[in-house]
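Omission of a single protein chain aside, the complex is shown with its protein chains in their original locations.
For chain A:
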Amino acid sequence: MMSVEMEIRTRLDVIFSKYTPNAQLTEFKEELVADLLEAYQDFSKTDRSHNEALDDAFEQLGDIDSLLKDLSEPSTKEETDKESEPKRPYVDISNKGVHIGNLHINKKGVTLGDDIILDGKNNKVQFGDWLHVDRDGARVGDKYYKFEDNVDSDINDTFENKDFKEPNWAKSHHQLTVPTSTKDFVIDYSEASIHFYTNDKIDLITIDEYFSRDNRRYFATISENDDKIIVNQGEHPMLFHVRTAVNIGIPRSFTTGKIEVRNQAGSLYAQDLVTEKFNVQINAGSFKVKNMDTKTADWQLASGSIKATHIKAEQAKIHAQLGAVNISDATIDYAKVNADFGSVRIDNLVGGGEFTINSGSLRLRVDQLTNDLKLNSNSGTIRLTAPADQDFNFELATNSGAVHLDRNDIHYNKSFDGYKSGFVGANPEFTIDAQAAMGSIKIY
């Protein structure tokens, strides 16, 4: 007589036979064997026959076909691609892609034979069974490396759980110190998670590097010229992922510090810092900052978001090409904020300046104006909560859309649907100038 486990396996084999086998499906089948076996044992207590119990066990499983389809997806997709592609010459270059033998490069990604190497649609890299990379992590052979996923976590989580100790995944630690000076202090990394904090030193900047692999070649190097001290990331292999975290401690008394941070890919956190200059350049990644007092700030992000809270700056230039800018509780005498694709939201601002968005919405709540305010939007709405107890001049213009001014004591010079100018109150000092090409303007 066949054992129950074998019967379960045989039935599962029939269900699974429709799908091209892969590791995920095999693992799922094993998981189901144990679960079905136990379900069978439970049903046998009440059911009269062996088959009834077995059927009941399978019935309570429900319809697993769509899940099996999901799990088998990559391989079935390759097959349909193969069938639909007609015979082509060995080398074929057209506006549809590049094909050399069984290497195909097109908008779907890069494939070599049946292996998807770069899958543009699903954002992953896969090479046979040996290498698999997607946004969650990378598997090389039988080792799995999980990518950092703290980019999206809440700003408070990030800061309050941060103890600047060695991460649990670290395989090696490298410490550097740099004496404070009047020179620009430049941090230049290609891919790392970087944290700035205040250390307990008098005149030493501390740099603690942590790596998920132990190799001295990954360690950063320091170089110096007439006006800069530069910390450069060590070797960073492209073929496999070396997780890198850097904690940079700035002495509390180093308020004249001029700091520049470059990170090609990765996140940057800064908290409790008093500096003269804090410049940031990130290609892909996010920047979160809490409690910062600096004379000047210049933050440039190509793709990624900026989240800042409790910021004090005389001048701040903030530019996000692709991503949102989110600032709260800020005193910035003159801010120049720019977002190309993404929204800008600023709460409890004391200050003034220029705020420009190309596509996205602009939302500002100003507690106090200390400068003129110039708001610009190409496509998207502008909404501004002006200080309740401050009078102001205004000039509001939109090409398509409406202008709303939701205040008492308004004195209009001109008032049309898409254009309004004048002043609010009796003693206007600063001017609010808002222009929207497409979209409405609302001032509260």
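We adopt the following convention: contacts are C-beta pairs under 8 Å (C-beta built on N, C-alpha and C of every residue); 3 or more make two chains touch, one makes a residue touch a chain; residues count from 1.
Keep in mind that, in the parts below, contacts and distances are computed from a predicted model.
Visitor: Could you check which of "PadR family transcriptional regulator", "Class E sortase", "Sn-glycerol-3-phosphate ABC transporter ATP-binding protein UgpC" or "ABC-2 type transport system permease protein" matches the UniProt name for the chain that's left out?
Guide: "PadR family transcriptional regulator"
Visitor: Among A:Asp63, A:Asp227 or A:Asp417, which one is in touch with the chain left out?
Guide: A:Asp63
Visitor: Pick out which of A:Asp13, A:Glu38 or A:Asp214 touches the chain that's been left out of the picture.
Guide: Answer from the full complex: A:Glu38 touches the omitted chain.
Visitor: For chain A, which residues lie in contact with the unshown chain of the complex?
Guide: That gives, for chain A, the contact residues 5, 27-28, 30-39, 60-64, 66-67, 70, 136, 146, 149, 157.
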